[in-house]
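A single protein chain has been omitted; all remaining protein chains appear in their positions.
Just so it is clear, A and B label the chains in written order, and each chain counts residues from 1 on its own.
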Amino acid sequence: MGILRRALDALYLAGGVVAALFTLAILVIIVAQMIARWTGNVFPGATDYAGYCMAAASFFAFAYALNHGAHIRVSLLLNALGRHRVKGELWCFGMGAVISSYFAWYGVRGMFESLKWNDISQGLDKTPIWIPQISMAVGTVLLAIAFWDNLARLIMTGHHGMRSGAIETGTE
Amino acid sequence: MDYVLSISIFLFVLFFLLGSGVWVGLALMGVAWVGMELFTTRPVGDAMITKIWSSSASWTLTALPLFIWMGEVLYRTRLSEDMFKGLSPWMARLPGGLVHTNIVGCTVFAAVSGSSAATLTTVGKMSIPELNKRKYPQRMVIGTLAGAATLGLMIPPSLTLIVYGVTVNESITKLFFAGILPGLVLAGMFMAYVAIQSWVSRDWNPTPEPRMSFVEKLHNSRFLIPVLLLIAVVIGSMYFGWATPTEAAAFGVIGALLLAAGQGSLNWHTFTQSLMGATRTSAMIALILGGAAFLSLSMGFTGLPRGLADLIAQMGLTRFELLMVLLIFYIVLGCFLDGISSVVLTMAVVEPMIRQAGIDLIWFGIFIVVVVEMAQITPPIGFNLFVLQGMTNHEMGYIARAAIPMFLIMVVMVFVLIGFPELATWLPDNLR
Partner (left out) sequence: EKWDMPLAYAASNFHSENAAQFAACVTENSGGAVEIVTHPSGSLFGGNDIKRAVQSGQALIGERLISAHQNENPLFGIDSIPFLATSYDDHERLWDVAGPKVAEALDAQNLHYLYSVPWPPQGLYFNQPIESVADMQGIKFRSYSTATARMAEMTGMLPVQVEAAELSQALATGVAEAFISSGATGYDRKVWEHLSHFYEVDAWLPRNVIFVNKDAWDGLDDAAKGAMNDCAAEAKARGLQMSKDYTQFTLDGLKEGGMEVGRAGDALVAELQEIGATMTEEWLESAGEEGRAIVEAYRASQ
């Protein structure tokens, strides 16, 4: 159990780190494109690559953001439930698990469909679309795993593994 | 009545999922799924992924994480504290005091960024802790921020105006010019409201700022130089043609990192923390944007927005009545859709109405932007409310209530625009 727990947490963190690297990559690509332009050179497909990095920065971080409580929700009713809050949380994580699994199923399927239709980027980059869509397939699956993980923990221990979300008060 | 049934189902599912505490992005996906299952025989999941992928892998969206990152860097350095050190001596004596920094900050940053989420996170990251430290009424801090951040859409560059301009074939340059004066007037109205509140509100007891002589004030202003420099570089990069509005965000991040390094507050820890923080926040917004894109697709298949606009077209209204009906129509739509989606989904029907009524399309663009700005702060789906909830510990209901006065001011702004159309039309007509 301990190993599984640590492995899962490492997985979510890894997703977050990869996403952060893609955020950094956006910056690098945009700067490279500007420098290329100022010096009379071309960086073909830069805008497309930046777009793929944008997607990767989002998808890879979904699960990581969930466990940091970054994804927001309306918790008015949950707070009002008082000691019955666990039941409300069960509903939320249950729905979360179902919807994120649906999302993950089609996220993976979407990548394979792009492969099947031989979908190629319409920009200067000419990338087969399934390659950047790996981020979508992996990221949505990670999110679904995180939801089932939290749901399982909630059922077994009565607590989910989500941290409180406020960024503003803490200095971290 | 088909529409009544479909609207009721939509609303029920939406309120049920959102209200019961399901995460906003996933709740939007859930309600969009219900809409598509009910109203079309097309494969729902595949269409969902097509739409979410193309909305995620977007070049124009890349400015968002970069601006958020810039905000995170500034927040983790002494820069925001410094900015307040420089500003507070000047503004503390004004009625409304430092709450004005929210509005001025958003107005200035609106000239840097085309989106309201980026404006909100950058300014809020810096101002909320400082204003809380000085014990300004929480409701005012949150409310003004939610309202003023929407100026990001009105003051150029503006993503909404670009989309509107492309949709109705109007000059984007003219639209940009048209947004300047109304944006400043709206900012002025927000500030007037803050001033009035500071006189009438009983819980307005901020910590007094130390008294300073004029020379001291001037001396303290040196703290403003770095931030002003940063803003000047970002805006300058666009207006001198070094960067497109999307690329300007890169100037912002690099500038912020350089300033932090110059201050000695940049180290491996603050760098990684700011980057990870920005990644989390932008992932949060991306999930909601993905859900909103799917919801907008679902709305397109149901034909609801267009059907409602069609109903309005058949009513045979006078110009003023038409504007009033459209105002209400877009406010209602804005409760459930983001601004760009409501423009794109309805303009095919609304544009001919407007042309037929003899309403200037440039002016109408500004009208639409004000209304779309309102949509940012109306529940249940209001992006500024979401972003603020992510940034503070407050419930969405609290934030929405805090933003009500700003919403009302925007309604007043619509009437100001109707009464003084030159506000929007004078600059674009005379600046060439």
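The rule we apply is simple: a residue touches a chain if its C-beta (ideal position, glycine included) is under 8 Å from a C-beta of that chain, and two chains touch if they have at least 3 such contacts.
Please read all numbers here as calculations on a predicted model, not as lab measurements.
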{"item": "Option from B:Thr107, B:Gln197 or B:Thr246 whose C-beta touches the chain left out", "value": "B:Thr246"}
{"item": "Contact partner of the left-out chain, one of B:Leu345, B:Met406 or B:Ala424", "value": "B:Leu345"}
{"item": "Which of B:Ser6, B:Thr40, B:Gln138 or B:Asn220 contacts the chain that the document leaves out", "value": "B:Thr40"}
{"item": "Positions on chain A contacted by the hidden chain, ascending", "value": "33, 37, 40, 42-47, 113, 117-124, 126"}
{"item": "Residues from chain B at the interface with the omitted partner, ascending", "value": "40, 42-43, 46-47, 50-51, 54, 59-60, 157, 162-163, 165-174, 238-241, 243-246, 297, 300-301, 303, 344-345, 347-348, 351, 432"}
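Heads up, the rule we're going with is that only the chains that are shown with their structure count from here on.
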{"item": "Whole-Å gap separating chain A and chain B, where each centre is the average of the chain's CA atoms", "value": "24"}
{"item": "Complex interface listing, chain A residues touching chain B", "value": "16-17, 19-20, 23-24, 26-27, 30-31, 33-34, 38, 47-48, 50-55, 57-59, 61-62, 64-66, 68, 70-79, 88-89, 91-92, 95-96, 99-100, 102-103, 105-107, 109-110, 113, 132-133, 136, 165-169, 172"}
{"item": "Touch list for chain B against partner chain A, complex", "value": "17-27, 29-30, 33, 45-46, 48-50, 52-53, 56-59, 61-62, 65-66, 69, 128-129, 242-243, 246-247, 249-250, 253-254, 272-273, 275-284, 286-288, 290, 380, 386, 389-393, 395-397"}
